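With one protein chain held back, the other chains of the complex are shown just where they sit.
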C-alpha cells in the first residue's frame, strides 16, 4: 500500500467534517525578512517595531498575508491537491496579529458540497481557521474549490450550498487590541493621504511594475509550505513554466499598492477574491485599486476602508477589469476585495 | 606573493594533520526560514517549536542538514577547492542538535592518503568535526576526495587507506537528550505511518517533483559559505550552467521524501553517499527511498530506520538505481544511506 498522500477526492468530504491540517509552523524574523525580499513591501507597521509601538502594538507583527499564506498552505494537501480550480474566498477575518515566535496551525470544516452536473467533479466549501500556539484563532476564511471525483459513478451527496456574506460587515471587523493611529506619523509612513482623503468609487493606479521569476515564486510558495505540484514541477507543462501560486500575486499586488495606499496599514477582512487568469514567470505585474466602502471604528484615529485590488499584466492605468461579456479581461490576474485599517 | 587562497594540493596533506577551518558561523532563525524557502521541508520537528517541545526538546532545532551544510562548507577552501571528485562519505553521526544562536566551526583530520596510479592526483580521506561555541561536537563524518597534485613529479606518500564502517552501527546512534515520541501527534506530523509500518526492503516513491533554478542553488550554496567556484561562475562551462552543489540535491531529496516518510524526523547518521551524476539548473528532481534496516533505541517511543534516499531527474516510480554494468543510471543524481529517528 502506498504511503504517500494521494490527496482527497470529492467523495472524501462530508458536511460537518473537521480536518486538522498537518505541520504546525513557527514563524519569526526570518519569515519577515524573506517577505521583504520577495515583495516590495513597505507598509511601515510591518517594517518597523518603532512605528508599530507608536501605533499601540507591542512590536511589529508579521504581515497579515504571511499569516494567510501559512494558514492556507497547510490546507493544500487536504483540500486542493486534486482541485481543478480555486473558485473563491469569502468571510475572511483577521482576528489577532501574528507575532514573531508564534506557531500556527490550521483546521478546516466542510460547510458545503455540490456535485457538478457532469458527474466528474464537485464543489467543496470549507471554513478554515488558523490557530496560534495557545489555540487562539488568528484568522478564518471560507474558500471553495472544484475537486475531482475518484469514481465518476459514486453517488452524489445531498447538495448543501452555504449562504455567504457578500462582504464582511464593518461592524464585524476586529481591530487589534491597543491599536491607535492617534499619534500617526504620515511622513514616516510615506504618504499624506488619510482615510478622509479617499472617496468611494475612487480608483488608484499604483504605477509600479514588477516582473516575476521562477526562482522567486518557488521560494515564496515553499516558504508557506504549500505543496501544490503545479507550482514546482516544470514537467507539468510543455513550455516548462510553472503556474504561480495565486497568493504570490496577492502579495505582490498588495505590496505594489503601497504607492497610493501607503496608509492602508492592516488587512482585517477578505471579502472576496478571484484568481482571474493564471500568472507565469516573465509576467510583469501592475496593480490598481478602487475604493468600495468606508467605515469608522471605535479605535482611536482608526478608520476602515474597503478596497478592490486588481493585479494585471497589462497597463494598470487603464483600470481594465471585465469585458462586455462579464468575463475578466485576459490580462487581469487577480480581483481581490478586502478591508484595511487606515488613519483617519 | 599572491594573497589569495590557491587551495591545497595532494602533496599538502599528511596523515594526522589537523586543519582548523576558517570562518565560524552563527546560525539562527534566518537560516531556518531560508531553509524552508529553498526546500519543500515539512518535517514537523523542524517546523514547529510546539511540536519539538512535545517531543521533549527545548524548541525546534535547526534542520540536521543545515548543520551538515555549514560544517561541510567550511571545509571546502581547505579540502576540495582543487578536488576533481567528491568520492564518498562514511561514519557520519549527528551528536547534538544545533539550536538557533549557536556558532559552528569545523576541523578536519587527515586519516588517509593514496596517490593514484596516474601520478597526477591522489585520494585524501578526512574526518571532519563540527563544533559549537562551547566546543561540543555536533556532527562528525568522514569524506574522501580526489585531489590534484601540484607537481606530478612529487614522490607519493605511503598509502594509508582507512578502514571505514559500511554503516554506523545501530548501537552507535545518538538520540538527542530528552527526545521522546511517547506523545507523538501523527495527525499534526502529516502521516499515520509509524516505525512498525515500514518493512526492510520496502520502496517508497515520493511522487513530487521540483525543478531547480540557478538563483536557488546559488542562494543555498552561498548561505552555507561554500566557495567552490563551479557552483557560481557561468564562464566555467560552454553552456553557462553551473554545477549544482551536491548538498543542494541532498536537501531537496530529503525534503521531497516527506511524502511517504513524514515521520522519519531526525537524521542521526550518514552511512554512505554518492553524487552519482551532476545536477544542473532546469533538472526536475524526484526521489524514492528504500528501507535498509531498522533498530530500536532506548528513548521513549523512538525507533531508528535506515534508509536509502535516491534523487533522480527521471521517474521516481521506476526505482531505477544502477544498470547491469553496476554503474549508476544516468538519471540518478544521488544515492544516500542514512539513519533517521521515527516514532514506534
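Chains here go by letter, A and B, matching the order in which they are written, and residues are numbered from 1 within each.
Everything below uses one rule, namely that contacts are C-beta pairs under 8 Å (C-beta built on N, C-alpha and C of every residue); 3 or more make two chains touch, one makes a residue touch a chain.
If you're wondering where the values come from, they're calculated on a predicted model, not measured in any experiment.
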| item | value |
| --- | --- |
| Contact partner of the left-out chain, one of A:12, A:109 or A:208 | A:208 |
| Given B:30, B:61, B:190 or B:273, the one touching the chain that is not displayed | B:30 |
| Interface residues of subunit B (partner: the chain not displayed) | 2-5, 20, 22-26, 28-31, 33-34, 77, 101, 103, 105, 133, 213-216, 218-220, 222-223, 225, 227, 229, 232-235, 240, 242 |
| Hidden partner chain, residues of subunit A it touches | 28-34, 36-42, 44, 47-51, 60, 187-191, 193, 197, 204-211, 213-216, 219, 259-262, 282, 284 |
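Keep this in mind: only the chains that are shown with their structure count from here on.
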| item | value |
| --- | --- |
| Averaged-CA centre spacing for the pair subunit B and subunit A, given as whole angstrom | 36 |
